[in-house]
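With one protein chain held back, the other chains of the complex are shown just where they sit.
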Amino acid sequence: MKSINVGIIGAGRIGKLHCDNLILIPGVNIAAITDPYMDICWAHSHQFNVVPDAGAIFSDPDIDAVFILSPSTLHAEQIIQAARAGKHIFCEKPIALDPLRIQEALDAVASAGVNLQIGFNRRFDPNFRYLKDVHEAGQIGDLYMVKIIARDPSPPPAEYVRDSGGIFLDMTIHDFDMVRYLSGSEVTEVYAAGAVLIDPAIGEAGDVDTAITTLTLENGALAVIDNSREAVYGYDQRIELFGSKGSITAENNTATRSTMMTAGGTLSERPLDFFLERYQDSFRLEVNEYFAAISGNGRITADGESGLVSILIGLAAKKSLADNRPVKVAEIRQEYFGK
Amino acid sequence: MKSINVGIIGAGRIGKLHCDNLILIPGVNIAAITDPYMDICWAHSHQFNVVPDAGAIFSDPDIDAVFILSPSTLHAEQIIQAARAGKHIFCEKPIALDPLRIQEALDAVASAGVNLQIGFNRRFDPNFRYLKDVHEAGQIGDLYMVKIIARDPSPPPAEYVRDSGGIFLDMTIHDFDMVRYLSGSEVTEVYAAGAVLIDPAIGEAGDVDTAITTLTLENGALAVIDNSREAVYGYDQRIELFGSKGSITAENNTATRSTMMTAGGTLSERPLDFFLERYQDSFRLEVNEYFAAISGNGRITADGESGLVSILIGLAAKKSLADNRPVKVAEIRQEYFGK
Amino acid sequence: MKSINVGIIGAGRIGKLHCDNLILIPGVNIAAITDPYMDICWAHSHQFNVVPDAGAIFSDPDIDAVFILSPSTLHAEQIIQAARAGKHIFCEKPIALDPLRIQEALDAVASAGVNLQIGFNRRFDPNFRYLKDVHEAGQIGDLYMVKIIARDPSPPPAEYVRDSGGIFLDMTIHDFDMVRYLSGSEVTEVYAAGAVLIDPAIGEAGDVDTAITTLTLENGALAVIDNSREAVYGYDQRIELFGSKGSITAENNTATRSTMMTAGGTLSERPLDFFLERYQDSFRLEVNEYFAAISGNGRITADGESGLVSILIGLAAKKSLADNRPVKVAEIRQEYFGK
Partner (left out) sequence: MKSINVGIIGAGRIGKLHCDNLILIPGVNIAAITDPYMDICWAHSHQFNVVPDAGAIFSDPDIDAVFILSPSTLHAEQIIQAARAGKHIFCEKPIALDPLRIQEALDAVASAGVNLQIGFNRRFDPNFRYLKDVHEAGQIGDLYMVKIIARDPSPPPAEYVRDSGGIFLDMTIHDFDMVRYLSGSEVTEVYAAGAVLIDPAIGEAGDVDTAITTLTLENGALAVIDNSREAVYGYDQRIELFGSKGSITAENNTATRSTMMTAGGTLSERPLDFFLERYQDSFRLEVNEYFAAISGNGRITADGESGLVSILIGLAAKKSLADNRPVKVAEIRQEYFGK
C-alpha cells in the first residue's frame, strides 16, 4: 500500500495537535511542514522536513494532501492554491468570514475535483456522535428540540474578539454546524439575544460575551444555543436532543470518575477546562474520515458546504442581534448570492 | 390563640389538595366549603361544613380568609367580592387573562387592605428555593442566565387549550414568575418561537405545543424557557442559574434514589409524572407564608402584582409569536394601561 | 367504622414522632399517653389524655393497641403486660438484648393471640422497598450479594455505648434485619472484623466504632455490612442487591436535587444528616401495616421473630469479634435454647 504524503501548513498549537495524531496513522506520512514561526526544536525532534512556505508544499508533486492550519485569514487563498495544485485538503474552520470568498474557494475545490474537509471536529466527539446514532436509530422519535450549551472557561482578549468576526462567527459557528449535523435538517431562521456581562472591553470591540440564539429548522423543530465566554467551572459543552420518544443528553467530560463526600457536600470533578483536552478524541477521529475518503473509502461529511452554511447562519445571527429581529438564512443568502 | 377560620371556594382536585394541607396546620380551621359539584362523600368524611355558594362564605362574619380554588374565569369576581367582605385571600393563578380585569381585582384588594396571595407554588419548591438562597448568598456571583425547562408529561385535550389563553398564559406563566422570582429582576423584552409538533389539534385550536422563549432582564441578564406539552419520560422541571462564580441547577425529583445496572445499561428512575406529586411540598409550604402573613408575621411575596406582571409577560410572548418579533413588556402595558 | 384507641408509652423523641404520624391516620385515636418525663406543654397543645403510667394504659378496657416507645430495658416487660391485657403491640427495637427474655415476651404474645410489630422501620423506606420489589420481580435474577453501608454522622457518647449492647446489637441490628428482609433468606454464619478508629472512649467501653461484617445466607448468597460511627459527610445509608441479571443500589437521600458547578468542582448536597429526617417516610409507612393488620387486613411482617433473630445474629457477630472466628447463628441458638 502506497503511503499518503501530507503537507502541513501551520505548526502552531492546532498544527502540533494534528501532527501528533497523524504520526500514529499507518500509511500516512508527514512529507513537509511549514510555518513562518516554526518551533524548530519540536520539528527537529520529530525529524520533520521543514519547507520555507506553503508554495513549496503546493508545488511538490509527491504531496497528496494538505492540512491548512494557518491563521484563518489565509484559509480561502490556500484552499484555492491547493485545489489548483490537485491536492486533497483538510482546512480548519472558518474557510473565510465572507460567503463570496468561501464560494470562490468551494468553486476551486469543485473544479479540481479534490476532497475538502472542514475541521468541524465536534461532529466526531464520541458523546455527540452517540447522540446522533441514537437519534438516527429512532430511539428518541421525532425531533422536538436541539439544545446546546457551549461556554468557554474564560474570555479571549478583546483584540482577539475584534478580528474574530464576533461570537457568532467565531464560537457559535461550531454549534450551528452541530444543530445541522445532529438534526439532519437545515436552519431556516435565527433570533439572537446577546449581552455584555463579562468584559466591557468585548462590548467596546463591538461584540457580546453572552448570547442565546433560537433557531427554526426546516423539519419544524426548534433549537436553542446558549453561549458564554466565561464559565469559571470549566469548559461546558452539553447537548440535548429531545423528541417524541424521549430525550438524550451528552454531559460534560471530566478527568476522572471520582466522587468525594465531605462535610461540605458531595463533590465530583469539574468539566475538563481546555478544548484540546475536551475534544482530543474528536481531533483524532476526524482525520480518520478524511484519510478514508481520500483513499476512496466513504465520503467526507464535514464538507465545504457545511463550512459555507454555518457562516450564513452566523451572519443571520449577527444581523438578528444588530436589528433585534428574527432573520431568515435565505435573506443572508439573497444578500450575498442574489438567490 | 384564636383560630383562623377559612372558607374554601372550590373542592376539585386542587381544592382537596389544599384541604389536606390546611387540616394539618395548627390554628387553622376550615369553617366552610363550597363547590357546585361537591364530592359529598369526601366532605362528609372530613366533617366539613358545606355551604351552598361563595356568597355564603363572603357573608359569614366568622370567616377570616378565603381560598379561591374555583375555575379561573371566576377568580377576579370572587377576589373583588372577598375583598369587599374584608377577607384575606389566597387565589390560584391566573387572576384573569385580561390585565384590566386583574387590575380591578388588585384595586379592590388594595382598597380593602386585605392580603392576597397568588398560587405560584413553585416559588416554595425546596429545589428552586435552594437555588434562590444560593444565588442571594452570592455563591454564583453576578447572574448571566436563567434557564428553565418545563415540559408536561402529556398534552391536554385541544378543548382545554382553546379556553386556556394559550401555552404562554396557561403553562409558561409559572416560568415567567420563576424568572422574576429567581433573578430578582424584571423582564423587559420577550421573543417567543413556537411550533406544533405534538398534536395538530392544538394547532387548530390556535396554539402551539412546543416553545422556546427568550427573555431580556432589566439587570442585563438573559433568560430562556423551553416548554413542551409532551415529555414521555415524565414531568420535566429543571432550572439553572448561571453566573460569574458558577452555575446551580435544580434537577428533577424521582420516587426513589435507586440505580439499576443491567446488561442494557445503568437505569435510574424517571422524573415524577404528576404535578401534584412533584410539587406536593410546595403546595404545603406556600400556605405557611400565607397564614404567617395574615397573622402579621412577614409579608406575602407571591402577591397580586406578581399575578399581573406574569400575565403581561405572557401577552408579550403571545404577541411575539403572532408577529414574529421581540416584544417589550412595556408595549403590552402601554396597550392596556396607556402608560 | 369504630376507631382504634391507642395508648402511647413513652413520649420522647421517637414517641413524639409516632404521635405526629398517628394523628393523621383516619380511624386511629390516641386515647392515652404516658411518660415519666412528660413534655406537658407538647401534650397539652395536642390535647392528649396524659395518664400516670403504663399500667393505666394496660388496664384501660377501651384501649385496643399500645405503642411501646420506652427505654429498651423496659420493652420485654411491657410487651408481656400488654399481651396479658389483650392489647395489640407496636414496640421499638430491640425487644431485649437477652434472647431468653425475648422468647418470654414472644411466648406471652403468642398465648394472648395479639399482634406484635417491631419497629424495623427501614423495611418501609421507599428506596429499600423498591429494591425488594425489583428483586422479587426477578429483575436482578438469582441473588449473589447483599451489600449494606450504614454509617452514622457522629459517634454517640461512650456512656451510651456502654449500655447499648455494643455496635452489633445497637446499630447493625437494623442491617441484619435488612439482609433477611431483602434477601428473603436466613443468615447462617457471621464473621465480624472491628476496630476502634474514631473514639478511644468507645474502645474503653468495650466496643468498636468501625466494623465490617460478612454473612453467609442459607440460599448460598453472601452479604457484607460496613458500619462506622462517624461519617462526617452525613448519614450514609446505602444498599446494593447484586445478582445474575444485574445490580440495584439505593443511594442516599438529599434535601434537594441541586447540583452546583464552581471553580472547585461539581457539588451536590450531602446526604441527610439525621435518622428522623432520612427515615421520616418509613416511620409513617410502617404504622400503616400495623393498623391494617390489627384491623384484619394483611399481616405484620416485621414480627416478633424478626426481633429475636436479629438479636441472635448480633450475638453471633459479637462472639465472632471477641473470638476472631466465624460463628454460626445455630451456635448462638444452641447456647441459649439448647436446640
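A, B and C are the chain letters, set down in written order, and residue numbers restart from 1 in every chain.
In this text, a residue touches a chain if its C-beta (ideal position, glycine included) is under 8 Å from a C-beta of that chain, and two chains touch if they have at least 3 such contacts.
What you see is a predicted model; the values in this text were computed from it and never measured.
Asks: Please identify which residue in B:Ala158, B:Val196 or B:Leu267 touches the non-displayed chain.
Replies: Of the candidates B:Ala158, B:Val196 or B:Leu267, B:Leu267 is in touch with the missing chain.
Asks: Tell me which of A:His44, A:Lys245, A:Arg299 or A:Arg325 is the one touching the absent chain.
Replies: A:Lys245
Asks: I'm checking contacts with the chain that's been left out. Which of C:Thr210, C:Gln237 or C:Asn253 qualifies?
Replies: In the full complex, the listed residue that touches the missing chain is C:Thr210.
Asks: Just one of A:Val50, A:Ala158, A:Ala201 or A:Met261 touches the chain that is missing; which is it?
Replies: Candidates A:Val50, A:Ala158, A:Ala201 or A:Met261; residue touching the omitted chain: A:Met261.
Asks: Can you list, in ascending order, the subunit A residues touching the missing chain?
Replies: 24, 26, 45, 126-127, 130-131, 134, 139-140, 245-253, 255-263
Asks: Mind pulling the subunit C residues that touch the left-out chain?
Replies: 142, 144-145, 147, 151, 191, 193-198, 210-212, 214, 216, 220-222, 224, 226, 228, 230-233, 236, 242, 244-247, 324-326
Asks: In the whole complex, what residues of subunit B lie against the chain that is missing from view?
Replies: Touch set of subunit B with respect to the missing chain: 231-234, 236, 254, 261-271.
Throughout what follows, only the chains that are shown with their structure count from here on.
Asks: So, comparing each chain's Cα centre against the centre of all protein Cα atoms, which one is closest?
Replies: B
Asks: Express in whole angstrom the distance between the two chain centres, defined as the mean CA positions of subunit B and subunit C.
Replies: Roughly 41 Å, centre to centre.
Asks: So, what's the distance in Å between the C-alpha centres of subunit B and subunit A?
Replies: Result: the chain centres lie 42 Å from each other.
Asks: Could you grab the centroid distance between subunit A and subunit C? Build each centroid from C-alpha atoms only and quote it in angstrom.
Replies: Going by mean C-alpha positions, subunit A sits 59 Å from subunit C.
Asks: Would you give the residues of subunit A that are in contact with at least 2 other chains, written as numbers and ranges?
Replies: Answer for subunit A, listing residues that touch two or more other chains: 231-233, 236.
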